[in-house]
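Complex shown without one protein chain; remaining protein chains in place.
Should a chain be cited, it is by its letter among A and B, assigned in written order, with residues numbered from 1 in that chain.
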Amino acid sequence: MNFDNIMFALEIIGTIAFAISGVMVAKEGKMDIFGAIVLGCATAVGGGVIRDLILGKTPPDMFKDPIYVIVAVVTCVMDFIIEKIRIKKGKTDSGYKLNEINNTILNIADSVGLAAFVVVGCQAAIRVGFNDNYLLISFVGVVTGIGGGIFRDMLAGQMPLIMRRRIYAMAAIAGAVIYCFATAYFSEILSAVVSMAVVIIIRFLAIYFKWNLPSF
Amino acid sequence: MNFDNIMFALEIIGTIAFAISGVMVAKEGKMDIFGAIVLGCATAVGGGVIRDLILGKTPPDMFKDPIYVIVAVVTCVMDFIIEKIRIKKGKTDSGYKLNEINNTILNIADSVGLAAFVVVGCQAAIRVGFNDNYLLISFVGVVTGIGGGIFRDMLAGQMPLIMRRRIYAMAAIAGAVIYCFATAYFSEILSAVVSMAVVIIIRFLAIYFKWNLPSF
Partner (left out) sequence: MNFDNIMFALEIIGTIAFAISGVMVAKEGKMDIFGAIVLGCATAVGGGVIRDLILGKTPPDMFKDPIYVIVAVVTCVMDFIIEKIRIKKGKTDSGYKLNEINNTILNIADSVGLAAFVVVGCQAAIRVGFNDNYLLISFVGVVTGIGGGIFRDMLAGQMPLIMRRRIYAMAAIAGAVIYCFATAYFSEILSAVVSMAVVIIIRFLAIYFKWNLPSF
């Protein structure tokens, strides 16, 4: 099991977590299953599509390797069915314990996914040949990580959550900038590990200490 | 009169119907004539622009052949004037009979346009050379059909209607997938006719029987 396989596994975890976050927004908006699939897929693969358009990679990667779309669609359909069953059983307000465990699992998966997406995004820019354009590398890294969520919220007609969200975006930015510079001096694997660790640690510290940025 | 001319005529019908739907949204938002033109054009040509960006065709087709933009702008201006006259005459709440006939005509034009846009979108992907990437072909087919409406609603600051709309998107998806596979075995013309028929039939059955997808 080499490093590429591990990155792929982390990306799939992220795809599932992001797709579920899309279904949650669809649920709040009382949408049908089609809306849930659109929002789920937009969250899961939207960041990568924006990245590829900026890098001039057409068609975007999601069309070259459909595994991510397939995972996202299957996740959305399964999550939609599970939520429907839970609503029918009137379990939305009970089962706090279970909900809390679910939330923790989702938060971990989402953090891991964010970290993996940021690193994969930076790598995409480097592989296209922009290895000395740090602004571009970090930007597309961040966009790969948080672009899908922004796209989801715009599609749902809401102000993107990220605009008000605890250090979520800052974690992505820190990870992208660190990867960007680390990769100039260290191996790809070491850079990726350090960068992903930073993203995950910042996110968890932020959740734990309820960090917030100064706001109006 | 060959098949290309028929497709062109159907596309123009769709352009007019889509532009009118943009003006309707502008009317609800109390926008000025500029807003009406922007929303009308966004609905009419927006799907094609997104498709071309994904396919890497720059500049998008709307700039190479301005007929669609011209038709859309003229439609918007005429419709804006007509609506203003009707509002002045206080006819918004009367003339039910006329309104119903208008609605039926608009629905037919919109269905025909949706069907034509989906097929044209699939053909664009195939002509660029992606003829064995079924995910890409069907995706850009669907985007050509429904992307303009999504763009219109995002510009108007609303949740895209499609997220809650009767099988509209499903009709587009069915048409795109069918075209995609049919074109591998049958002639372009036969594939196009069957695919468009499916889109139109699904839309009308959905309106007639008030079909809805399962929703939260």
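Criterion: a contact is a pair of C-beta atoms (placed from the backbone, for glycine too) under 8 Å apart; a residue touches a chain by one contact, two chains touch by 3 or more.
Fair warning: this is a prediction, and the values are worked out from it, not measured in the lab.
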Q. Of B:C76, B:A115, B:V142 or B:L155, which residue touches the hidden chain?
A. B:L155
(Q) Which candidate, B:I6, B:V38, B:L106 or B:I207, sits in contact with the chain we can't see? (A) B:V38
Q.
Touching the hidden chain in the complete assembly: which of A:L136, A:A176 or A:M196 does that?
A. A:L136
(Q) To test your reading of the contact rule: which positions on subunit A touch the chain that is missing from view? (A) 53-56, 130, 133, 135-136, 139, 150, 153-154, 157-160, 162-164, 169-170, 212-216
Q. For subunit B, which residues lie in contact with the unshown chain of the complex?
A. 26-27, 29-36, 38-39, 49, 53, 56, 58-60, 63-64, 66, 69, 83-84, 87, 154-158
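Rule of thumb we're sticking to: only the chains that are shown with their structure count from here on.
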Q: For the Cα fit of subunit A against subunit B, please give the angle of the superposing rotation, nearest 5 degrees.
A: 120
